[in-house]
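Of the protein chains in this complex, one is absent; all others appear in place.
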Amino acid sequence: MVTLFGVFLLTLLVITAFGIVRAQHLFVAVMLSGIFSLQMAAIFFILDAADVALTEAAVGAGVATVLMLGALALTDDRERGPKRHRWAPIVVVSLTTLMVIYATFDKPRLGDPEAPVHQHVAPWYLEETPQLIDIPNVVTAILASFRGYDTLGELFVIFTAGIGVLFLLANPSKRGARSLLPSAEAEGLRHHLVPRVVGRLLVPFIVLFGLYVQFHGDYGPGGGFQAGALISAGFILYALIEGEGTALRAMSFRVLRAMIAGGAVLYVGVGIAGMLFGGNFLDYSVLADNPIAGQHLGILLIEAGVGLTVTGTLLTVFHAFAAREQRR
Amino acid sequence: MEFLGLYNYWVFAILLMMGLYAVISRANLIKKLLGMTIFQAAVFLLYISMDKVDGGTAPIIQAGAVDQLYSNPLPQVLILTAIVVGIATLSLGLAIVVRISETYGTIEEDEIRKMDEE
Amino acid sequence: MYFAATIAILLTMSLALARALLGPTVFDRVLAVNMFGTKTVLLLSVIAFLYGRPDFLDLALAYALINFIGVLAVLKFVQDYMLRHQDTDL
Partner (left out) sequence: MEYAIDIASWLLLIAGGVFVFIGGVGALRMPDFYTRMHAASLTDTLGTILILLGIILQAGLSLAAIKLAAITVFLLLTCPTAAYALANAARLSGLTPEPRVSDAEES
């Protein structure tokens, strides 16, 4: 029965994607991609991937829509250009779709316990995590400990993207005459009483929940990536209701840059500390008296580093877009 | 229900190609980026579909549960990080589009190309 | 009985999606996104119980907390848009 729910949601997903591709108005396309992200989160949850669903929820609901709208405000919200019917892309895409669907007939069906993907290292991770690391959430164990190198790489991709956005947007634009707009824009939604009251009430709860997700990641769905997205959503809410200036006074660019760099340094530092104590790079077992306590300490520090960098990057990106908007 | 066992993969194929279509056939740069996110989402769906095990549950080990099956944690780890990396790269792409729009005054690919040729 | 509630939620989701695709104004689509968000919170809560893993309610909680940020961003976008192009409609 739940499988049927999944099938239903997947069908809705295809319809939504069709809507996104067809929409001429980019604002509409962005709204539809919000729905797309909600559906993805529900499908991930139905497919037993709670951690992934939480990530999609935190990123899709809080950050993605806001960033896309920020970019639309800086560019253009309509798709222009002549509507040509180009047949070549449609033919190519249809043929490729058929080929990929033909290829799927060799795949094991959904949920097959005998599928090759379940035979390789996955059972080992599931069996050894209670002995070697002793935390309930196997996803966090793999993310932070078994495959710590991977996560380090991903973290540096995020780091680089944040730096890139700063390079691209932090300097004033060529046409950057100071705007003549009334100050209402700079103040955000200050004069709207209802969002302001509710928002001020909720910001602490969102940040608190983000911290819970950060530090409860060993026991339930959560970890640094989700927590970073949630906490930055909280600060983005603050910036929306109180205006950019107030938000930047609360957490300035300098602090955000320190967070981006500090998270990455913390991650690498934990790895090097492992080497100094006589283990391998990113081997946490040597960090404390017994290997399991060392693993716990290492995972805690690593997740904290991830959380810092992700929060810093997402907030920097948001502020970079918003500040450029005001400069126009 | 046997015939629905591959439905996830068919949806993956269709989404993948819809994303590709938006990237190759639309001239608008933001639309291309949206197509890229659809493409990405299709890949996420492929990975997460592979982690499901019949009768299993999410890989967070329950205290006291004996012989409980768990879904495969490895694809989840890969996709979890990929989602956040996806939003980071998307924002980088948007930043580039913003700069293009400021320099050329448009975000339509063919108009930009025309300006470059002049 | 969870199934009945889930089916109602799923049907409502498809209705909201229809509204999002039909429009006609852009705000209808924002409304649909918001409806869809609330329905997702409900769906995630019900399915967490259906699966017998109520510790996964964190997800529904996350959506309940941050789903309205998108709509606030829309309000700010429209506000700035109207200041900038006072003559044109969105």
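Each chain carries a letter (A, B and C) given by its place in the written order, and its residues are counted from 1.
In this text, contacts are C-beta pairs under 8 Å (C-beta built on N, C-alpha and C of every residue); 3 or more make two chains touch, one makes a residue touch a chain.
Everything numeric here is computed off the predicted structure, so don't read it as measured data.
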item: Chain not shown, its touching partners among those shown; value: A, C
item: Missing-chain contacts mapped onto subunit C; value: 1-2, 4-5, 7-9, 11-13, 15-16, 18-19, 23-28, 30-32, 34-35, 38-39, 41-42, 45-46, 49, 54-55, 57-58, 60-61, 64-65, 67-68, 71-72, 74-75, 77-79, 81-82, 89-90
item: Interface with the unshown chain - residue positions in subunit A; value: 25, 28, 189, 192, 194-195, 198-199, 201-202, 205
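Please note the rule applied: only the chains that are shown with their structure count from here on.
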item: Separation of subunit A from subunit C, taking each centre as the mean of its C-alpha atoms, in whole Å; value: 19
item: Where subunit A and subunit B are represented by their mean Cα positions, the distance between them in whole Å; value: 12
item: Multi-chain contact residues (two or more partners), subunit B; value: 57-58, 60
item: Touching two or more other chains - residues of subunit C; value: 51, 53, 55-56
item: Of all residues in subunit C, those that touch subunit A in their complex; value: 3, 6, 10, 13-14, 16-17, 20-21, 23, 26, 29-30, 32-33, 36-37, 40, 43-44, 47, 50-51, 53, 55-56, 58-59, 61-63, 65-67, 69-70, 72-77, 79-81, 83-84, 90
item: Contact set on subunit C toward subunit B in their complex; value: 51-53, 55-56
item: Contact set on subunit A toward subunit C in their complex; value: 1-2, 5, 8-9, 12, 15-16, 19, 25, 27-28, 31-32, 34-35, 38-39, 41-42, 45-46, 50, 53-54, 57-58, 61-62, 65-66, 69, 72-73, 77, 181-182, 184-185, 188-189, 192, 195, 199, 202, 205-206, 209, 213, 220-222, 226, 230, 233-234, 236-237, 240-241, 325
